[in-house]
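Missing here is one protein chain; the remaining ones are kept as they sit in the complex.
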Amino acid sequence: MNRKLRMGIHRIAANMDGLTELVCGALSINPEIAKESGKMLFLPEDRTYTTFEEMMEKESKLPADTRMDFVTIVTPNFAHFAPAMAALDHGFHVVIEKPMTFTLDEAKQLKKKVDETGLLLCLTHTYAGYPMVKQAKAMVATGVLGKIRKVWVEYPQGWLSNLSEREGNKQAAWRTDPKRSGKSGCMGDIGTHAAHLAEYISGTQITHLCADLNIMVEGRALDDDGNVLLKFDNGAHGVLMASQVAAGEENALKIRVYGEKGGIEWAQHEPNTLLVKWLDQPTQILRAGGNYGDRLSPFATHNCRTPGGHPEGYLEAFANIYRNFALTLSAKIDGTKPSEQALDFPTVEEGIRGMAFIDNVVASAASDVKWTKYEM
Amino acid sequence: MNRKLRMGIHRIAANMDGLTELVCGALSINPEIAKESGKMLFLPEDRTYTTFEEMMEKESKLPADTRMDFVTIVTPNFAHFAPAMAALDHGFHVVIEKPMTFTLDEAKQLKKKVDETGLLLCLTHTYAGYPMVKQAKAMVATGVLGKIRKVWVEYPQGWLSNLSEREGNKQAAWRTDPKRSGKSGCMGDIGTHAAHLAEYISGTQITHLCADLNIMVEGRALDDDGNVLLKFDNGAHGVLMASQVAAGEENALKIRVYGEKGGIEWAQHEPNTLLVKWLDQPTQILRAGGNYGDRLSPFATHNCRTPGGHPEGYLEAFANIYRNFALTLSAKIDGTKPSEQALDFPTVEEGIRGMAFIDNVVASAASDVKWTKYEM
Amino acid sequence: MNRKLRMGIHRIAANMDGLTELVCGALSINPEIAKESGKMLFLPEDRTYTTFEEMMEKESKLPADTRMDFVTIVTPNFAHFAPAMAALDHGFHVVIEKPMTFTLDEAKQLKKKVDETGLLLCLTHTYAGYPMVKQAKAMVATGVLGKIRKVWVEYPQGWLSNLSEREGNKQAAWRTDPKRSGKSGCMGDIGTHAAHLAEYISGTQITHLCADLNIMVEGRALDDDGNVLLKFDNGAHGVLMASQVAAGEENALKIRVYGEKGGIEWAQHEPNTLLVKWLDQPTQILRAGGNYGDRLSPFATHNCRTPGGHPEGYLEAFANIYRNFALTLSAKIDGTKPSEQALDFPTVEEGIRGMAFIDNVVASAASDVKWTKYEM
Partner (left out) sequence: MNRKLRMGIHRIAANMDGLTELVCGALSINPEIAKESGKMLFLPEDRTYTTFEEMMEKESKLPADTRMDFVTIVTPNFAHFAPAMAALDHGFHVVIEKPMTFTLDEAKQLKKKVDETGLLLCLTHTYAGYPMVKQAKAMVATGVLGKIRKVWVEYPQGWLSNLSEREGNKQAAWRTDPKRSGKSGCMGDIGTHAAHLAEYISGTQITHLCADLNIMVEGRALDDDGNVLLKFDNGAHGVLMASQVAAGEENALKIRVYGEKGGIEWAQHEPNTLLVKWLDQPTQILRAGGNYGDRLSPFATHNCRTPGGHPEGYLEAFANIYRNFALTLSAKIDGTKPSEQALDFPTVEEGIRGMAFIDNVVASAASDVKWTKYEM
């Protein structure tokens, strides 16, 4: 997706449940473009800014009931940290794309700032917003699958099968550029999603990994493919596969988790379905919005807008991240206690973990030793 | 879905692309509830009304740049006509749930009024808003499948398998009540969707039908199941199956259309996929947002918000109806020409056709003659 | 399939379980071809015949422990009756392709002969041989789905989308020829399979039907497509769709049966899976050979050769018909009682029912009255 599309998706997602409103924006450093974009978004001209510094500055001087509550950061990775710090410094909550920062060190500084200010930081690990991902997590947590033994997550894409960064594809250009993307390409971009999902659903954390990162397209500077063996702190073992050169694949994130008594399987391409497999019973097809009484977790139902058979998708998953963040923020503003379900959105902790994943996976790839201990 | 949920879905859909804004509402005849609902929707108190008459009256007196542009009607079928006529009479455009009215006669009056006023009426046949439905229609239209021979549409649901209208289910209560729903239950509620989809995709119209309507649950007053043989004006034959007692089914609308050279298959439960079958070539899986150059019709791509592999769903399909309506309305207001794609939303014509379908299918069910000519 | 392939399939199926052996054959009226074919099948030269009359005659004079036990008839429909009668007259049991005869009257004569001789007649309704079809039937019979309300069977093929009978396709030639195939094309060839499956699984019989039969390809003499509304003797309603002009379809027989509490769905293309849907529980995926204790019926497990995950297919389903016939025949010869499972193969009764279906469906298609009473 290009950046404009990316912004559009954030706007739709933030907007979906009528809980947030776009009130201002730093939309371009070119004043003409900024103005034009602001107009298309129905923003008042005096709240259409050209830099984030200007926006923070001016917004922070507006009356409390007028100024923005939070800022969303949708720039390339290298340009996450500065606006996030500035926002927190000016008292604004932050919604930020993953990976959270350019380096693990920046991530740690951000966490320190979040802790100091008491402000919220929400990381848009979109896939964790799907109701059936919540259901999977809840089923693991209740123990119905038994002790988890195996976690298997895959994320094949095909869009970087050619050297499209040299052919004018701007998304490809920055994502494959170490100066803008960071020390990893594929693992930073989508491996972090897969790693997050694995830990989120399994409720356990990676302790060791063994990575094989590859540059499959000649002339590229960062990994575009990788396979990683995993060990988890509960004793489970696993595999993470991520690729951007799996020609013909779209965005085929899929996860399987197996316990002693059964397993779950979820695929992002058909997100409203969760397969639940049992050792000695037929596989069940759980559906978002399904009419099964209390068989669906409150975490699943809270994140649905429609009854069974009315498919929800990526934008709704994204909107769930925003909605839970917004509900938590509203509660904070109102001085009330947010629900357990509202609190369920990725924060600065997951952001640090994502940056650590990148560091560890790159270190492992460079090492001849089999297992690299996951360092934070 | 209950009415509140239904309203929520309209709000999300109307809102999704930032082209429309909720500015007022007649939310309940109980002033307390109306006020409370208005508050939750961030409506100004003075634009929260208790009756549609009051709303039309007061809104029409507001300045042109303040008053609402159009009204959305989400009441049960028997309460569509009066507010729609009132809206048109006061100069407001109308978005209306299907079936459009309570009777075919009302539908015809509405069309007359639309023609007289030159105002827009948009009928929310949601399923026609899916990008891969547009793709299917476009493929039929270009002739790549050859002359269409066979149309096969099915719409099984299971939610009325019990007499839930007697157990406090409000949706079930009005939808199974001839006084509020009209002369058909299942065929009016979901058969009309199926019939619309069949004509929309195939580009041809039903000329004769042979209906078997059933009341499967004892004690019910209206059909909850039906099977209909169809003839189309291009010589194709078909079947329409709709049921609300197909126990275990959610909302499994599916259509298959076969021509001389190939066929298409689309299922609402996985709406981003269109199967295209060929007489002597492997079946193809077309995906919304797919990276196939110009193989996807502009009608499909116009109605996508995300790239391939980021599933869109029911709310986005609904939003497509609203977006195209809003684009057409904006063009009208601006005095410009809307694009072909923007004009592609169901109107009063489809509304009449839906009411005629109900009349004809009920007439056929009551007849011992095999084929009933489809009368308008 | 051409006739040679067809014979091969019978040979494989009959042979699969080591219960029957090919001992003789009337393989061609051309003695050279008959001889050559016999050689390829390792038949002794003196038991390779040129006509069925010769075969019946000579085999019946062989010692009881040498002569064939039963004969299999794989000729086109018009050439079923004479050899079947001859076989029964000479004391041989019969396995016969469906539709059983050319006319309903022949079918009734055949039944009379079977009754008189006490010999077995096995009709190869292959699809009824699949283990998950048996499972579906068993689940309906136990009542777990509640009273059956809806039967929906479809059988789309695409292989007659062109006038291939004029282009040298021999199978197409006889199957579309009223003189060799009978009074119906599509309904006789595959509609009978669908009707049999509907009655077999639902455990109830068609009492009325309303047929729309079509000739979609100009120049063809028999129906190549048809849609039929059905009423069953337990009060269920249904639809049967069969087509040989559904371009791009292979052999996509599928059935859905819904009761008050749930439904089943089975598709021949993935025959080892049975979807079981429930009103208020998640859908279950039952698998042939699945490890679910006694959840699978003995009728399903009896007809499996492999454990779960080792797919069985069409040839095994066909072999199940032969195996059950052979087990029943062995029991008969041994004077023992065959098991309930062994007795579960289609007989002359189903053969008559199939011929009656053809008669009734053709009569209905010719009638202007909606419902035709199913006459035997």
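Letters A, B and C mark the chains in the order given here, with residues in each chain numbered from 1 onward.
Everything that follows uses one rule, which is that a residue touches a chain if its C-beta (ideal position, glycine included) is under 8 Å from a C-beta of that chain, and two chains touch if they have at least 3 such contacts.
Because the structure is a prediction, the values reported are computed rather than measured.
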| note | Touch with the missing chain holds, among C:Q268, C:T283 or C:N360, for C:Q268
| task | Taking the full complex into account, find the residue in A:R6, A:R67, A:K108 or A:R149 that is in contact with the omitted chain. | result | A:R149
| Touch criterion as defined above, residue of A:G25, A:P99, A:G262 or A:G309 at the omitted chain | A:G262
| Quick one: which of C:G91, C:G146, C:G203 or C:P311 touches the chain that's been left out? | C:P311
| So that we can see where the missing chain sits, which residues of subunit A does it touch? | 145-146, 149-150, 152, 154, 156, 158, 161-162, 210, 212, 214, 216, 225, 227, 229, 231, 237-239, 241, 243, 245-249, 256, 258-263, 276-279, 283, 367-371
| Hidden partner interface residues of subunit C, rising order | 1, 5, 8-9, 11-12, 15-18, 41-42, 157, 159, 249-252, 268-272, 287, 289-291, 305-316
| Interface with the unshown chain - residue positions in subunit B | 276, 279-287, 290-293, 295
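Operating definition for what follows: only the chains that are shown with their structure count from here on.
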| Using mean CA coordinates as chain centres, what's the subunit A-subunit B distance in Å? | 34
| query | Which whole number of Å gives the spacing of the CA centres of subunit B and subunit C? | reply | 42
| note | When centres are defined as mean Cα positions, the distance from subunit A to subunit C in whole Å is 54
| In subunit C, what residues contact two or more other chains? | 276, 279, 283
